[in-house]
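Inspection log for the structure reproduced underneath, given as structure tokens.
Every protein chain but one is kept in place in this view of the complex.
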Amino acid sequence: MSLIENLRHSRRAAIVATLLLGVLLAVLPFLVGSGLGNSWLRILDFALIYIMLALGLNIVVGFAGLLDLGYIAFYAVGAYLYALLASPHFGLHLPVWLIIPAGAALSGLFGVLLGAPTLRLRGDYLAIVTLGFGEIVRIFLNNLNAPVNITNGPQGISGIDPLRLGAVSLAKPIDLLGLTIPSLHAYYYLFLGLALLIVFITIRLENSRIGRAWVAIREDEIAAKACGINTRNIKLLAFAMGASFGGVAGGLFAGFQAFVSPESFSLMESVMVLCMVVLGGMGNIPGVILGGVLLTILPEVFRHSAGPVQQALFGRVLLDPEALRMLLFGLALIVVMLYRPAGIWPSTTRRREFKGDASARATA
Amino acid sequence: MYADAAFFSLALMDIFIQQIINGLVLGSIYALVALGYTMVYGIMGLINFAHGEVVMIGAMVALAVIRMLLDSGLPGIVIVLIGLAAAVLACMAVGFTIERVAYRPLRHAPRLAPLITAIGVSIVLQNLAMLVWGRNYHAFPPILPSSEHEVLGATITSIQIAIILIAALMMLGLMLLIHRTRLGRAMRATAENPSIAQLMGVDINRIISLTFIIGSALAAVAGLMVSANYSIAHYYMGFTLGLKAFTAAVLGGIGNIAGAMLGGILLGLIESLGAGYIGDLTGGYFGSNYQDVFAFFVLIGVLVFRPSGLIGEKVSERA
Partner (left out) sequence: MRERLLEAKGVAKHFGGVKALCDVSLSIQQGEIYGLIGPNGAGKTTFFNVLTGLYHPDGGELIFAGERLEASAPHKVAQRGIARTFQNIRLFANMSAMENVMVGRHVRTHAGVIGAVLHNRATCAEEAAIRARAEALLHYVGVADRANELAKNLSYGDQRRLEIARALATDPKLLALDEPAAGMNGTETAQLRVLIEGIRKDGVTVLLIEHDVKLVMGLCDRVAVLDYGAKICEDVPGVVQKDPRVIEAYLGGAVA
């Protein structure tokens, strides 16, 4: 029995494990900040944003089985909305509590708009069309700077207002109860809170009538219709929910990084988030979180070490670290799909699903 | 005022012929690449995401060989042909390897796995190219005879003529292969129903490998054509080209050989004419920098409104 199953069976063990996890999460920024430095704390904050993205995409791909290769478009919508409403670009400085929900709503709307034409498509075709939509959004973001400058084109929008809780800006250290909380730590707690909220919502959705309907559609759409599931609406709901999570993450990203440009919303980013879901363990929430963490942290580890390692071994940097990093990522994709197609931490049902196919392969 | 109108329409006409020529050249290239996509999809039901990168490898290898032979004293055409041969061999090897290593083990896995692998292969090829040949654009040396000819008020270069002719010849050759040879029959049988084909004695593993090899050879030729026509090659050139060629295959009817050719030419024309006229049509709001968007809109439009493509067959699902 796996660790999780063991935990499930012993209530006490589960409570202890949760408390330990909670303590770890609470002190993590301090451990990372003092142990590894601020740049790694920033990476941790980004990891939390990506976890939110991965969980959002998990609803679309993992639950409903809709292969979306253009998910990053919703991230972009949320980010650019924040940038347009809280920066010197238009001179607007609307508050966070207004923009983030607006971003969620607008992204959700885009989710429905971009999802609607794809409802009758399946598998590879769906993937390609969503890819096309993602690229179209990026191209428009890149070019809507003439004749009317909306997005400022390839230069992007900078000087974005930092996230503010009430009057307190998270870009500066915060004084709380006599303690000074540095900016990156404050962002961490905010993102952690929101990520936990999204995890909670996702778990609730998974074990509900809607969640079952999504999985039913994934398994057999015709049978799902025969059970009275309005597949068109339920699919659009999946797109909308996933997109809205992406929009929230996008708004947070814009406020955190204070700068957005079309470059951050390329196909490669969509692929990354998809891989977090698939490699992590499609449909399985802990797996997806693990995927998000690994795929944010490992590339950074690599980036920080590739240069120095080559320097030490060869005396100079032979191979472009960026190219090398992407090359290894591509290889990792191939290897994981060949040997662990269910992902690194699939749900037990998923593992059984792939086992079944393996035995089918054996007899084929 | 009438003179203005006449002048304007004359100018439009000039663009028209020129864009038709550009469209045919572009379309020929798209068609060659689209054939690779459509053959693999017809036989395996798989979108070979990495096919665009194979085109890029063809271009880069050809260019590298050509640059190596620049000082050899051989005539320009010979150098290019040697480069072409090298590219074809390299691409055939790449195509064969991709199928064996990344696709064959996943033949019976759920749809998602080969798609992710294909993306992985695509990334690997792109970055290998970047590591080997760097991030810079590579120029195609001007060693081919490049004369210009006037056709109905527009110009066409000898290279462009060569592209159209060679592409047509290759497509003809492929049609003959598919419809007049035993191998072609085996390929068509495998595309129809692999299990039955196997029962009839067809070695489908061999057929699938050959399909990849042939498609990759065509991709190599297309790669050389692209770099010769635009005078540059770059490690990232495969992505957009691949996507557009896939659009062409879908437009014609994926799985349908003739459809890929038709779709290729048609998409080339749509894109050229669109890019040429979009400024005039939208009053300057959208310029040719939106050119890539055309292909995407065509793709989405076809898949949503007529997924079987222009010549494809309707596939309905039996309950």
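In order of appearance the chains are A and B, and numbering begins at 1 in each one.
Note that a residue touches a chain if its C-beta (ideal position, glycine included) is under 8 Å from a C-beta of that chain, and two chains touch if they have at least 3 such contacts.
What you see is a predicted model; the values in this text were computed from it and never measured.
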| query | In the full complex, which of A:Leu114, A:Met241 or A:Ala323 touches the chain missing from this view? | reply | A:Met241
| Residue of A:Ile49, A:Leu114 or A:Ile210 in touch with the missing chain, whole complex considered | A:Ile210
| request: Using the definition of touch stated at the top, determine which of A:Ser10, A:Asn149 or A:Asn230 touches the missing chain. | output: A:Asn230
| said: Can you say which of A:Leu36, A:Ile222 or A:Val309 touches the chain missing from this structure? | reply: A:Ile222
| remark: Touch rule applied to subunit A and the missing chain gives residues 201, 204-205, 208-213, 215-216, 219-220, 222-232, 237, 241, 349-350, 352-353, 356
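To be clear about the criterion, only the chains that are shown with their structure count from here on.
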| remark: Separation of the C-alpha centres, subunit A versus subunit B, in whole Å, is 33
| said: For a test of understanding, state which residues of subunit A touch subunit B in their complex under the given definition. | reply: 67, 117-118, 120-121, 123-125, 127-129, 131-133, 135-136, 139-140, 143, 147, 222, 267, 271, 274-275, 278, 282, 319-320, 323-324, 326-327, 329-334, 337-338, 341, 353-354, 357, 360-361, 364
| Residues of subunit B that touch subunit A when the two form their complex | 46-47, 101-102, 105-117, 119-124, 126-128, 130-131, 135, 239, 243, 246, 250, 284-285, 289-290, 292-293, 296-297, 299-300, 303-304, 307, 317, 319
